[in-house]
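Can you read through this structure? Questions will come right after.
And then chain A:
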Amino acid sequence: MSYLLLLPELLLISLALVIVLLGLMISDRSKNLLGYLSAGGLLASIVFILAIKGEGSFFYDAFVVDPLSQIFKLIFAVVSLLAVIASVTYFKGSRNQDEYYALLLLATVGMMVVASANDLVALFVGFELASMATYVLAGFEKRNPASLEAALKYFVIGSLSSALMLFGMSLVYGITGYTSIPGIIEFFTTNPQAATGAINIVAMLFLVAGFAFKMALVPFHMWAPDTYEGSPTVVSALLAAGSKKMGFVAAFKVLVLALVAMRADIQLAFAVLAVVTMTYGNIVAISQRSIKRMLAYSSIAQAGYISLAFVAITPEMSQMAIGGGILLALGHALMKGGAFIAVAVVGYMVLSDNRNVKNTDDLEHFAGLGKRAPITAFAMLVFLLALAGIPPSAGFIGKFVIFYSITVDAVIQASGWMLFIVIVAILNSALSIYYYARVIRYMYVLPPAGERIKEPTPYVVAIVLALIGTIGIGVYPEPFIQMAMDAAKVLGV
Partner candidate 1 sequence: MVDTVFLIISIFTIFSSIMVILSKKIVHSAVYLAGSLIGTAGLFILLKAEFVAWVQVLVYVGAVVTLILFTIMLTGKGEDEHAN
Partner candidate 2 sequence: MSGLISLMIIIPLIGAILTFLTRTRGQARIVAILASGLSLVLSLLLFMRFDSSIPTIQFGESYVWISSLGINLKFGLDGIGLPLVLLANIIIPLTIIFAWGETKQANRFYGLILLEQVGVLGVFTSLDFFVFYIFWEVVLIPMYFLISIWGGPRKDYSAIKFFIYTHVASLVMLLAIFSLYFNALSITGTPNFDIFHLLKNYQVMDGWLIQDIITLKDAIFLALLFGFIVKMPAVPFHTWLPDAHVEAPTAGSVILAALLLKMGGYGLFRIILPILPYSDSHGILISLMAIIGVLSILYGTFLALAQRDLKKMVAYSSISHMGFVMLGAAALIPLSVSGAMYQQFSHGLITGILFMSCGVIQHSAGTRIIGDLGGIAKHMPRLTFLMLAGFLASLGLPGMSGFIAEFLVLVNSYFTLPTFVILALFGIVFTAGYHLWAMQRAVFGTYNQKLGHIHDIASYEMVSMSVLVLLVIFFGLNPGPVLNMMTTNAEQLLEFVVLRGVIT
(Lines give C-alpha, C1' and ligand atoms only; values in the text may rest on other atoms or scores of the structure.)
Protein backbone atom coordinates (compact mmCIF):
# COMPACT_ATOMS: atom_id res chain seq x y z
CA MET A 1 0.00 0.00 0.00
CA SER A 2 2.64 2.39 -0.99
CA TYR A 3 1.51 5.73 -2.24
CA LEU A 4 4.53 5.59 -4.46
CA LEU A 5 2.29 3.67 -6.78
CA LEU A 6 0.29 6.81 -7.40
CA LEU A 7 3.37 8.70 -8.38
CA PRO A 8 2.72 8.70 -12.12
CA GLU A 9 -0.69 10.31 -11.77
CA LEU A 10 0.36 12.66 -9.03
CA LEU A 11 3.35 13.76 -11.01
CA LEU A 12 1.25 14.55 -14.03
CA ILE A 13 -1.43 16.37 -12.09
CA SER A 14 1.08 18.55 -10.35
CA LEU A 15 2.91 19.12 -13.57
CA ALA A 16 -0.32 20.25 -15.19
CA LEU A 17 -0.87 22.75 -12.45
CA VAL A 18 2.73 23.89 -12.57
CA ILE A 19 2.44 24.43 -16.27
CA VAL A 20 -0.67 26.53 -15.87
CA LEU A 21 1.12 28.63 -13.31
CA LEU A 22 4.27 28.89 -15.34
CA GLY A 23 2.21 29.85 -18.33
CA LEU A 24 1.02 32.88 -16.47
CA MET A 25 4.53 33.86 -15.60
CA ILE A 26 6.76 33.24 -18.56
CA SER A 27 6.71 35.05 -21.86
CA ASP A 28 4.89 33.70 -24.89
CA ARG A 29 8.16 33.01 -26.62
CA SER A 30 9.55 30.73 -24.02
CA LYS A 31 6.35 28.71 -23.77
CA ASN A 32 7.96 26.15 -26.01
CA LEU A 33 9.84 25.06 -22.94
CA LEU A 34 6.59 23.86 -21.46
CA GLY A 35 6.45 21.20 -24.10
CA TYR A 36 9.83 19.86 -23.08
CA LEU A 37 8.74 20.07 -19.47
CA SER A 38 5.64 18.01 -20.15
CA ALA A 39 7.64 15.55 -22.17
CA GLY A 40 10.02 15.22 -19.27
CA GLY A 41 7.14 14.70 -16.89
CA LEU A 42 5.58 12.06 -19.08
CA LEU A 43 8.91 10.35 -19.51
CA ALA A 44 9.34 10.33 -15.77
CA SER A 45 5.90 8.91 -15.26
CA ILE A 46 6.63 6.19 -17.82
CA VAL A 47 9.74 5.37 -15.86
CA PHE A 48 7.70 5.26 -12.69
CA ILE A 49 5.10 3.03 -14.27
CA LEU A 50 7.75 0.63 -15.40
CA ALA A 51 10.03 0.87 -12.42
CA ILE A 52 7.67 0.83 -9.49
CA LYS A 53 6.60 -2.73 -9.03
CA GLY A 54 3.77 -3.71 -6.82
CA GLU A 55 0.06 -3.67 -6.56
CA GLY A 56 -2.23 -1.79 -4.33
CA SER A 57 -5.60 -0.22 -3.89
CA PHE A 58 -6.43 3.25 -2.70
CA PHE A 59 -9.35 5.44 -1.75
CA TYR A 60 -11.59 2.76 -0.33
CA ASP A 61 -10.69 0.44 -3.14
CA ALA A 62 -11.92 2.86 -5.75
CA PHE A 63 -8.51 3.00 -7.28
CA VAL A 64 -6.27 0.00 -7.86
CA VAL A 65 -2.85 -0.43 -9.25
CA ASP A 66 -2.30 -3.78 -10.92
CA PRO A 67 -0.71 -5.11 -14.11
CA LEU A 68 -3.83 -4.31 -16.10
CA SER A 69 -3.84 -0.71 -15.05
CA GLN A 70 -0.11 -0.41 -15.46
CA ILE A 71 0.01 -1.58 -19.04
CA PHE A 72 -2.76 0.77 -20.01
CA LYS A 73 -1.15 3.60 -18.15
CA LEU A 74 1.94 2.82 -20.09
CA ILE A 75 -0.04 3.06 -23.30
CA PHE A 76 -1.58 6.37 -22.32
CA ALA A 77 1.68 7.86 -21.14
CA VAL A 78 3.52 6.75 -24.24
CA VAL A 79 0.88 8.13 -26.55
CA SER A 80 0.82 11.40 -24.67
CA LEU A 81 4.56 11.52 -24.79
CA LEU A 82 4.49 11.08 -28.55
CA ALA A 83 1.81 13.72 -28.86
CA VAL A 84 3.69 16.12 -26.64
CA ILE A 85 6.94 15.70 -28.48
CA ALA A 86 5.19 16.25 -31.77
CA SER A 87 3.30 19.22 -30.35
CA VAL A 88 6.53 20.99 -29.66
CA THR A 89 6.69 21.65 -33.35
CA TYR A 90 3.01 21.59 -34.09
CA PHE A 91 2.12 24.34 -31.65
CA LYS A 92 5.41 26.12 -31.90
CA GLY A 93 4.91 29.80 -31.17
CA SER A 94 1.31 29.42 -30.09
CA ARG A 95 0.39 31.62 -27.16
CA ASN A 96 -1.82 29.03 -25.59
CA GLN A 97 0.73 26.33 -25.23
CA ASP A 98 0.51 26.38 -21.47
CA GLU A 99 -3.16 25.52 -21.54
CA TYR A 100 -2.59 22.97 -24.23
CA TYR A 101 0.02 21.03 -22.33
CA ALA A 102 -1.88 21.28 -19.09
CA LEU A 103 -5.01 19.93 -20.72
CA LEU A 104 -3.08 17.21 -22.42
CA LEU A 105 -1.56 16.12 -19.16
CA LEU A 106 -4.94 16.23 -17.48
CA ALA A 107 -6.42 14.15 -20.23
CA THR A 108 -3.64 11.66 -19.67
CA VAL A 109 -4.37 11.61 -15.98
CA GLY A 110 -8.03 11.07 -16.74
CA MET A 111 -7.22 8.08 -18.85
CA MET A 112 -4.92 6.75 -16.18
CA VAL A 113 -7.66 7.11 -13.64
CA VAL A 114 -9.92 5.05 -15.83
CA ALA A 115 -7.20 2.45 -16.13
CA SER A 116 -6.98 2.24 -12.36
CA ALA A 117 -10.62 2.72 -11.54
CA ASN A 118 -12.16 0.02 -9.47
CA ASP A 119 -15.41 1.80 -8.89
CA LEU A 120 -18.01 3.12 -11.27
CA VAL A 121 -17.73 6.56 -9.77
CA ALA A 122 -14.01 6.69 -10.30
CA LEU A 123 -14.50 5.32 -13.73
CA PHE A 124 -17.02 7.98 -14.58
CA VAL A 125 -14.90 10.73 -13.18
CA GLY A 126 -11.85 9.55 -15.03
CA PHE A 127 -13.82 9.26 -18.20
CA GLU A 128 -15.18 12.74 -17.89
CA LEU A 129 -11.84 14.21 -16.95
CA ALA A 130 -10.24 12.78 -20.02
CA SER A 131 -13.23 13.59 -22.20
CA MET A 132 -13.52 17.20 -21.15
CA ALA A 133 -9.84 17.80 -21.61
CA THR A 134 -9.92 16.27 -25.03
CA TYR A 135 -13.07 18.18 -26.04
CA VAL A 136 -11.07 21.30 -25.54
CA LEU A 137 -7.97 19.92 -27.18
CA ALA A 138 -9.95 18.91 -30.23
CA GLY A 139 -11.13 22.46 -30.62
CA PHE A 140 -7.84 23.95 -29.75
CA GLU A 141 -7.33 25.65 -33.08
CA LYS A 142 -9.88 28.31 -32.36
CA ARG A 143 -9.49 29.99 -35.71
CA ASN A 144 -10.03 26.79 -37.59
CA PRO A 145 -13.73 26.02 -38.23
CA ALA A 146 -12.92 22.39 -38.80
CA SER A 147 -11.27 22.10 -35.44
CA LEU A 148 -14.22 23.66 -33.67
CA GLU A 149 -16.68 21.59 -35.59
CA ALA A 150 -14.71 18.53 -34.64
CA ALA A 151 -14.80 19.56 -31.02
CA LEU A 152 -18.51 20.23 -31.14
CA LYS A 153 -19.36 16.90 -32.66
CA TYR A 154 -17.05 15.15 -30.29
CA PHE A 155 -18.65 17.01 -27.47
CA VAL A 156 -22.25 16.34 -28.42
CA ILE A 157 -21.81 12.65 -29.08
CA GLY A 158 -19.45 12.39 -26.14
CA SER A 159 -21.90 13.92 -23.76
CA LEU A 160 -24.68 11.78 -25.09
CA SER A 161 -22.57 8.73 -24.50
CA SER A 162 -21.60 9.92 -21.06
CA ALA A 163 -25.24 10.34 -20.28
CA LEU A 164 -26.02 6.88 -21.59
CA MET A 165 -23.15 5.47 -19.60
CA LEU A 166 -24.23 7.27 -16.50
CA PHE A 167 -27.73 6.03 -16.97
CA GLY A 168 -26.39 2.53 -17.38
CA MET A 169 -24.26 2.90 -14.30
CA SER A 170 -27.21 4.09 -12.32
CA LEU A 171 -29.15 1.04 -13.36
CA VAL A 172 -26.27 -1.25 -12.43
CA TYR A 173 -26.07 0.49 -9.14
CA GLY A 174 -29.76 0.07 -8.72
CA ILE A 175 -29.69 -3.62 -9.50
CA THR A 176 -26.69 -4.52 -7.43
CA GLY A 177 -26.54 -1.82 -4.83
CA TYR A 178 -22.85 -1.44 -5.47
CA THR A 179 -20.78 0.95 -7.43
CA SER A 180 -17.54 -0.83 -6.78
CA ILE A 181 -16.64 -3.29 -9.47
CA PRO A 182 -15.74 -6.17 -7.15
CA GLY A 183 -19.02 -5.61 -5.39
CA ILE A 184 -20.93 -5.82 -8.62
CA ILE A 185 -19.13 -9.02 -9.59
CA GLU A 186 -19.87 -10.54 -6.28
CA PHE A 187 -23.50 -9.66 -6.59
CA PHE A 188 -23.80 -11.22 -9.98
CA THR A 189 -21.92 -14.35 -9.06
CA THR A 190 -24.05 -14.88 -6.00
CA ASN A 191 -27.31 -14.00 -7.74
CA PRO A 192 -26.99 -15.44 -11.20
CA GLN A 193 -30.71 -15.18 -11.81
CA ALA A 194 -30.52 -11.43 -11.28
CA ALA A 195 -28.03 -11.22 -14.07
CA THR A 196 -30.50 -12.38 -16.64
CA GLY A 197 -33.14 -9.73 -16.16
CA ALA A 198 -34.19 -7.56 -19.05
CA ILE A 199 -33.23 -4.45 -17.13
CA ASN A 200 -29.79 -5.88 -16.93
CA ILE A 201 -29.46 -5.93 -20.65
CA VAL A 202 -30.52 -2.36 -20.87
CA ALA A 203 -28.05 -1.41 -18.18
CA MET A 204 -25.26 -3.28 -19.87
CA LEU A 205 -26.01 -1.88 -23.24
CA PHE A 206 -26.02 1.62 -21.93
CA LEU A 207 -22.65 0.94 -20.43
CA VAL A 208 -21.47 -0.59 -23.66
CA ALA A 209 -22.69 2.48 -25.49
CA GLY A 210 -20.59 4.67 -23.26
CA PHE A 211 -17.47 2.61 -23.69
CA ALA A 212 -18.09 1.92 -27.35
CA PHE A 213 -18.24 5.63 -27.94
CA LYS A 214 -14.66 5.92 -26.83
CA MET A 215 -13.66 2.76 -28.61
CA ALA A 216 -15.39 4.13 -31.70
CA LEU A 217 -17.23 0.94 -32.39
CA VAL A 218 -19.93 1.09 -35.02
CA PRO A 219 -22.55 2.56 -34.52
CA PHE A 220 -21.02 4.72 -31.81
CA HIS A 221 -18.24 5.78 -34.08
CA MET A 222 -19.95 8.59 -35.95
CA TRP A 223 -17.99 11.33 -34.30
CA ALA A 224 -14.62 9.71 -34.82
CA PRO A 225 -13.88 10.37 -38.49
CA ASP A 226 -15.05 13.96 -38.27
CA THR A 227 -13.21 14.62 -35.07
CA TYR A 228 -9.99 12.97 -36.10
CA GLU A 229 -10.07 14.85 -39.34
CA GLY A 230 -10.87 18.22 -37.90
CA SER A 231 -8.78 18.19 -34.76
CA PRO A 232 -5.19 19.32 -34.70
CA THR A 233 -3.27 16.34 -35.95
CA VAL A 234 -1.39 15.75 -32.75
CA VAL A 235 -4.69 15.73 -30.88
CA SER A 236 -6.04 13.24 -33.36
CA ALA A 237 -3.07 11.10 -32.48
CA LEU A 238 -3.94 11.38 -28.83
CA LEU A 239 -7.59 10.59 -29.46
CA ALA A 240 -7.06 7.69 -31.80
CA ALA A 241 -4.11 6.17 -30.09
CA GLY A 242 -4.81 7.05 -26.49
CA SER A 243 -8.30 7.91 -25.47
CA LYS A 244 -9.70 5.13 -27.58
CA LYS A 245 -7.90 2.66 -25.36
CA MET A 246 -9.65 4.19 -22.39
CA GLY A 247 -12.83 2.68 -23.69
CA PHE A 248 -11.15 -0.66 -23.96
CA VAL A 249 -9.72 -0.71 -20.52
CA ALA A 250 -13.08 0.28 -19.10
CA ALA A 251 -14.80 -2.37 -21.12
CA PHE A 252 -12.30 -4.99 -20.06
CA LYS A 253 -12.78 -4.05 -16.45
CA VAL A 254 -16.52 -3.81 -16.37
CA LEU A 255 -17.82 -6.04 -19.07
CA VAL A 256 -15.43 -8.89 -18.79
CA LEU A 257 -15.36 -8.88 -15.06
CA ALA A 258 -18.71 -7.80 -13.93
CA LEU A 259 -20.96 -9.64 -16.24
CA VAL A 260 -19.75 -13.16 -15.91
CA ALA A 261 -23.26 -14.44 -15.79
CA MET A 262 -24.42 -12.83 -18.94
CA ARG A 263 -21.23 -13.07 -20.90
CA ALA A 264 -22.66 -15.44 -23.45
CA ASP A 265 -24.99 -12.76 -24.68
CA ILE A 266 -22.61 -9.89 -24.43
CA GLN A 267 -20.27 -12.03 -26.42
CA LEU A 268 -22.72 -12.23 -29.27
CA ALA A 269 -23.30 -8.51 -29.13
CA PHE A 270 -19.61 -7.86 -29.25
CA ALA A 271 -19.09 -10.34 -32.03
CA VAL A 272 -21.61 -8.52 -34.15
CA LEU A 273 -20.20 -5.15 -33.13
CA ALA A 274 -16.68 -6.29 -33.90
CA VAL A 275 -17.50 -7.68 -37.29
CA VAL A 276 -19.62 -4.76 -38.32
CA THR A 277 -17.06 -2.33 -37.02
CA MET A 278 -14.07 -3.77 -38.80
CA THR A 279 -15.94 -4.25 -42.03
CA TYR A 280 -17.41 -0.79 -41.94
CA GLY A 281 -14.11 0.79 -41.05
CA ASN A 282 -12.25 -0.96 -43.80
CA ILE A 283 -14.80 -0.48 -46.51
CA VAL A 284 -15.30 3.18 -45.87
CA ALA A 285 -11.60 3.78 -45.44
CA ILE A 286 -11.06 2.70 -49.03
CA SER A 287 -12.80 5.68 -50.47
CA GLN A 288 -11.16 8.35 -48.34
CA ARG A 289 -8.78 10.89 -49.69
CA SER A 290 -8.04 12.60 -46.44
CA ILE A 291 -5.37 10.60 -44.72
CA LYS A 292 -6.54 11.61 -41.30
CA ARG A 293 -10.01 10.46 -42.13
CA MET A 294 -8.62 7.27 -43.60
CA LEU A 295 -6.65 6.69 -40.44
CA ALA A 296 -9.80 7.36 -38.47
CA TYR A 297 -11.66 4.64 -40.30
CA SER A 298 -8.67 2.39 -40.01
CA SER A 299 -8.77 3.12 -36.33
CA ILE A 300 -12.39 2.08 -36.26
CA ALA A 301 -11.47 -1.13 -38.00
CA GLN A 302 -8.70 -1.77 -35.52
CA ALA A 303 -11.16 -1.26 -32.71
CA GLY A 304 -13.15 -4.00 -34.34
CA TYR A 305 -10.20 -6.36 -34.18
CA ILE A 306 -9.48 -5.46 -30.58
CA SER A 307 -13.06 -6.02 -29.57
CA LEU A 308 -12.82 -9.55 -30.87
CA ALA A 309 -11.17 -10.04 -27.51
CA PHE A 310 -14.65 -10.04 -25.96
CA VAL A 311 -15.82 -12.79 -28.25
CA ALA A 312 -13.87 -15.70 -26.86
CA ILE A 313 -15.82 -17.77 -24.36
CA THR A 314 -13.70 -20.53 -22.96
CA PRO A 315 -11.82 -19.12 -19.98
CA GLU A 316 -8.39 -20.00 -21.24
CA MET A 317 -8.92 -18.51 -24.66
CA SER A 318 -10.84 -15.58 -23.30
CA GLN A 319 -7.88 -14.64 -21.20
CA MET A 320 -5.57 -15.12 -24.12
CA ALA A 321 -7.85 -13.06 -26.32
CA ILE A 322 -7.89 -10.23 -23.86
CA GLY A 323 -4.13 -10.45 -23.64
CA GLY A 324 -4.06 -10.21 -27.39
CA GLY A 325 -6.46 -7.31 -27.30
CA ILE A 326 -4.23 -5.49 -24.87
CA LEU A 327 -1.24 -6.27 -27.01
CA LEU A 328 -2.97 -4.99 -30.08
CA ALA A 329 -4.10 -1.92 -28.16
CA LEU A 330 -0.51 -1.28 -27.22
CA GLY A 331 0.63 -1.82 -30.77
CA HIS A 332 -2.16 0.28 -32.15
CA ALA A 333 -1.28 3.13 -29.82
CA LEU A 334 2.20 3.19 -31.27
CA MET A 335 1.37 2.70 -34.89
CA LYS A 336 -1.64 4.94 -35.01
CA GLY A 337 0.08 7.59 -32.94
CA GLY A 338 3.09 7.40 -35.19
CA ALA A 339 0.96 7.52 -38.31
CA PHE A 340 -0.86 10.63 -37.18
CA ILE A 341 2.38 12.31 -36.35
CA ALA A 342 3.65 11.42 -39.78
CA VAL A 343 0.55 13.12 -41.14
CA ALA A 344 1.47 16.11 -39.02
CA VAL A 345 4.88 16.15 -40.65
CA VAL A 346 3.26 16.15 -44.04
CA GLY A 347 1.01 18.97 -42.95
CA TYR A 348 4.04 20.89 -41.84
CA MET A 349 5.71 20.16 -45.14
CA VAL A 350 2.71 21.24 -47.17
CA LEU A 351 2.30 24.46 -45.24
CA SER A 352 5.95 25.29 -45.62
CA ASP A 353 5.44 24.85 -49.36
CA ASN A 354 2.36 26.96 -49.47
CA ARG A 355 0.69 28.68 -46.55
CA ASN A 356 -2.74 28.67 -48.08
CA VAL A 357 -3.35 24.99 -48.54
CA LYS A 358 -6.58 23.93 -46.89
CA ASN A 359 -6.50 20.17 -46.76
CA THR A 360 -3.01 19.47 -45.63
CA ASP A 361 -3.80 15.84 -45.08
CA ASP A 362 -4.96 15.12 -48.58
CA LEU A 363 -3.54 12.01 -50.11
CA GLU A 364 -1.93 13.96 -52.92
CA HIS A 365 0.46 15.61 -50.52
CA PHE A 366 1.95 12.22 -49.82
CA ALA A 367 3.20 11.92 -53.35
CA GLY A 368 6.90 11.20 -53.36
CA LEU A 369 7.17 11.47 -49.63
CA GLY A 370 9.86 8.81 -49.77
CA LYS A 371 12.04 11.39 -51.44
CA ARG A 372 10.85 14.49 -49.68
CA ALA A 373 10.90 13.24 -46.12
CA PRO A 374 12.56 9.85 -46.08
CA ILE A 375 12.43 9.20 -42.37
CA THR A 376 8.78 10.09 -42.09
CA ALA A 377 7.93 8.11 -45.16
CA PHE A 378 9.75 5.05 -44.02
CA ALA A 379 8.17 5.26 -40.61
CA MET A 380 4.77 5.75 -42.15
CA LEU A 381 5.42 2.73 -44.31
CA VAL A 382 6.16 0.65 -41.27
CA PHE A 383 3.13 1.99 -39.42
CA LEU A 384 0.83 1.25 -42.29
CA LEU A 385 2.19 -2.23 -42.79
CA ALA A 386 1.91 -2.81 -39.09
CA LEU A 387 -1.68 -1.63 -39.15
CA ALA A 388 -2.26 -4.08 -41.96
CA GLY A 389 -0.87 -6.76 -39.71
CA ILE A 390 2.24 -7.63 -41.64
CA PRO A 391 4.92 -9.28 -39.53
CA PRO A 392 7.17 -8.63 -37.79
CA SER A 393 5.43 -5.68 -36.21
CA ALA A 394 3.42 -4.79 -33.19
CA GLY A 395 0.27 -4.92 -35.27
CA PHE A 396 0.98 -8.46 -36.28
CA ILE A 397 1.73 -9.82 -32.84
CA GLY A 398 -1.49 -8.40 -31.41
CA LYS A 399 -3.62 -9.68 -34.24
CA PHE A 400 -1.82 -12.97 -34.11
CA VAL A 401 -2.73 -13.57 -30.50
CA ILE A 402 -6.31 -12.40 -30.93
CA PHE A 403 -6.95 -14.38 -34.04
CA TYR A 404 -5.28 -17.32 -32.44
CA SER A 405 -7.54 -17.31 -29.44
CA ILE A 406 -10.71 -16.81 -31.43
CA THR A 407 -9.79 -19.52 -33.90
CA VAL A 408 -8.99 -21.94 -31.17
CA ASP A 409 -12.11 -20.98 -29.31
CA ALA A 410 -14.11 -21.64 -32.43
CA VAL A 411 -12.39 -24.97 -32.79
CA ILE A 412 -12.92 -25.92 -29.17
CA GLN A 413 -16.56 -25.09 -29.31
CA ALA A 414 -16.94 -26.30 -32.87
CA SER A 415 -18.75 -23.06 -33.35
CA GLY A 416 -19.52 -22.22 -36.93
CA TRP A 417 -20.39 -18.62 -36.43
CA MET A 418 -17.19 -17.93 -34.54
CA LEU A 419 -15.25 -19.39 -37.37
CA PHE A 420 -17.20 -17.18 -39.67
CA ILE A 421 -16.20 -14.21 -37.58
CA VAL A 422 -12.56 -15.17 -37.78
CA ILE A 423 -12.78 -15.51 -41.51
CA VAL A 424 -14.48 -12.17 -41.85
CA ALA A 425 -11.75 -10.68 -39.70
CA ILE A 426 -9.12 -12.21 -41.93
CA LEU A 427 -10.73 -10.97 -45.09
CA ASN A 428 -10.97 -7.57 -43.51
CA SER A 429 -7.36 -7.68 -42.64
CA ALA A 430 -6.54 -8.39 -46.24
CA LEU A 431 -8.94 -5.78 -47.51
CA SER A 432 -7.31 -3.14 -45.37
CA ILE A 433 -4.12 -3.61 -47.33
CA TYR A 434 -5.88 -1.98 -50.20
CA TYR A 435 -6.03 1.47 -48.72
CA TYR A 436 -2.79 1.25 -46.80
CA ALA A 437 -1.02 0.26 -49.96
CA ARG A 438 -2.49 3.23 -51.72
CA VAL A 439 -0.77 5.56 -49.32
CA ILE A 440 2.41 3.56 -49.69
CA ARG A 441 2.10 3.92 -53.42
CA TYR A 442 1.78 7.66 -53.12
CA MET A 443 4.78 7.83 -50.88
CA TYR A 444 7.12 5.66 -52.85
CA VAL A 445 5.85 5.30 -56.36
CA LEU A 446 4.60 8.68 -57.39
CA PRO A 447 6.99 11.50 -58.16
CA PRO A 448 7.54 14.07 -55.43
CA ALA A 449 5.64 17.34 -55.61
CA GLY A 450 8.41 19.44 -54.19
CA GLU A 451 11.87 19.64 -52.74
CA ARG A 452 13.19 17.50 -49.99
CA ILE A 453 12.45 19.06 -46.63
CA LYS A 454 14.22 18.99 -43.36
CA GLU A 455 11.98 17.12 -41.00
CA PRO A 456 11.73 19.01 -37.69
CA THR A 457 13.62 17.22 -34.98
CA PRO A 458 10.75 16.83 -32.48
CA TYR A 459 8.64 15.16 -35.11
CA VAL A 460 11.49 12.89 -36.03
CA VAL A 461 12.05 12.01 -32.40
CA ALA A 462 8.38 11.19 -31.89
CA ILE A 463 8.16 9.19 -35.07
CA VAL A 464 11.32 7.27 -34.42
CA LEU A 465 10.13 6.45 -30.93
CA ALA A 466 6.90 5.10 -32.31
CA LEU A 467 8.81 3.28 -34.99
CA ILE A 468 11.12 1.64 -32.53
CA GLY A 469 8.15 0.60 -30.47
CA THR A 470 6.26 -0.76 -33.43
CA ILE A 471 9.12 -2.81 -34.73
CA GLY A 472 10.50 -3.63 -31.33
CA ILE A 473 7.30 -5.24 -30.16
CA GLY A 474 7.20 -7.16 -33.38
CA VAL A 475 10.75 -8.36 -33.21
CA TYR A 476 10.99 -9.01 -29.52
CA PRO A 477 7.46 -9.42 -28.26
CA GLU A 478 8.25 -11.65 -25.33
CA PRO A 479 8.15 -9.06 -22.51
CA PHE A 480 5.10 -7.38 -23.96
CA ILE A 481 3.27 -10.64 -24.31
CA GLN A 482 4.14 -11.33 -20.71
CA MET A 483 2.83 -7.95 -19.62
CA ALA A 484 -0.34 -8.33 -21.58
CA MET A 485 -0.95 -11.82 -20.29
CA ASP A 486 -0.30 -10.73 -16.74
CA ALA A 487 -2.73 -7.92 -17.23
CA ALA A 488 -5.32 -10.27 -18.65
CA LYS A 489 -4.79 -12.56 -15.73
CA VAL A 490 -5.87 -9.78 -13.39
CA LEU A 491 -9.31 -10.01 -14.84
CA GLY A 492 -9.28 -13.62 -13.69
CA VAL A 493 -11.77 -14.83 -16.19
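A quick word on the picks: all candidates are chains of the complex that A comes from, given by their letters.
Just so we're on the same page, contacts are C-beta pairs under 8 Å (C-beta built on N, C-alpha and C of every residue); 3 or more make two chains touch, one makes a residue touch a chain; residues count from 1.
Please read these numbers as outputs of a predicted model, since none were measured by experiment.
Visitor: Pick out the one candidate among 1 or 2 that is in contact with chain A within this complex.
Guide: 2
Visitor: Once bound in the complex, which stretches of chain A touch candidate 2?
Guide: Listed in rising order, the residues of chain A that touch candidate 2 are 385, 390-392, 396, 400, 403-404, 407-408, 411, 414, 416, 419, 422-423, 426-427, 429-431, 433-434, 437-438, 440-441, 444-445, 476-478, 481-482, 485.
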